[in-house]
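One structure below.
Every protein chain except one is present and positioned as in the full complex.
Here is chain A:
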C-alpha cells in the first residue's frame, strides 16, 4: 500500500473540525488536492478526519472561508516520532553512541595470530608490527595494506623464508615459514672432484681424497682435480672427495653503456589524500588537490569499513603522491667506462660460485656507437672450479686392476 507508506513516512494528523459549513469545507479541500480520509461525524457541529501533515498549512485559508475551526487530536508518523525523540535527547545520544562504539569495535584489530614461528621470531615480528602501529586495539582502516605488511616483514626478518599476512574479520593472521637449520650433509657415495671449466690452478684445499693437481697446472674441463681413490694401488679405498680448488679463469664480457641516461629521483615531497568512498563515489576528507605534482607516482591504499559482520559500502581510501624528478645527464666517456666496468663485473660475479674474486680486469676494446659506449672487457677471476662426480667403486677397481696389468705387461 503506497498510501499507508506515505502516511508513515511523512506523518499525518487526525483533526476535529468544528463549524456549520463542514460539507463545503470538505468539498473545497478535496478540490484543492488536500488528501482527506477516515471522515467521521461526531455531532452536528463536528467531524473527525485524517489529513497529511504537509497539507495542514493549506487548511487555514479554507477554514477561514468556511468559518470552521480545527482542533488537532492525534499525530502519527516519522516526523512526530523524531520530534518526540528529540525531546528525549538522552535516548538519541545513547543510540548514536552505541552505534559509534559498535562501529569502532568492528573496525578494530582484536587479535594477531602468529603461526609457525618460534618464540624468538615471534617476538621479532611483534616488535616490527608495533613499530608499524599494528597491535591489538588499533583501527584497521588506518593500517597499511596486507601486501605492504608482508613485504615489510619479509624484508626485515632474515630467518624466515616466507611470510603470509591475511585478515579474517578483526583478526590478523601471520603465517611464517622459518628457515630450517642446515641439514646434516647427506652421506654421499664415492666421488671425485672434477673441473667445471678450463683454468690454471692456484690453490688446492682437500678435506677428503687425494689431490691430483698442483698449483700453476692448467686443467681442462672435466679433468679430475681431487680423486676419491686413496691408498695403495693394490688395495685402494674409496671416499667421497671433498675440497676446494681455486683456479684462475678468464672471461670476456661485452657491455653497452648509454651515454645519455635519464634518472628518476624522488624529490622527497609527498602529498597525502584521504578520501571516503561511498558507493563508488569518492568524497574527499583531507587533501583537495587533484594533481599535486607535475610528475608523481601514486600509491593507493583502500580499506573497507565494517559494521559487525557486514562490509559497509563505505571504504577509506588513502592516496599517497610522491613527486619525482626526471633528470638526464650526459656521461663523459670515463664515467661511462667505470659504470660499464662495475656493471660487467657485477653481472659476471652473479653467475659464478660464491667466493669468486676478480683479480684483474682489462678493457680490450671500446668504441662509441649510436650514443652508446661499447666495451669488451677481459676479466681474470679466481674461483672454485671443483664439481663432484660420483663413480662406482667396482668399476673403478676394475679400471685400476686393468691399469696395473698393463703396467706390468709393459715392464
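Here is the rule we use: a residue touches a chain if its C-beta (ideal position, glycine included) is under 8 Å from a C-beta of that chain, and two chains touch if they have at least 3 such contacts; residues count from 1.
Definition applied: contacts and distances are computed from a predicted model.
Participant: Out of "Sporulation protein YqfC", "Ubiquinol-cytochrome c reductase iron-sulfur subunit", "ATP-dependent helicase Lhr and Lhr-like helicase" or "histidine kinase", what name does the UniProt record list for the absent chain?
Facilitator: This omitted chain is identified in its UniProt record as "Sporulation protein YqfC".
Participant: Among A:13, A:36 or A:153, which one touches the chain that has been omitted from the display?
Facilitator: A:36
Participant: Of the residues in chain A, which ones touch the absent chain?
Facilitator: 22-23, 26-27, 30-31, 36-41, 47, 49
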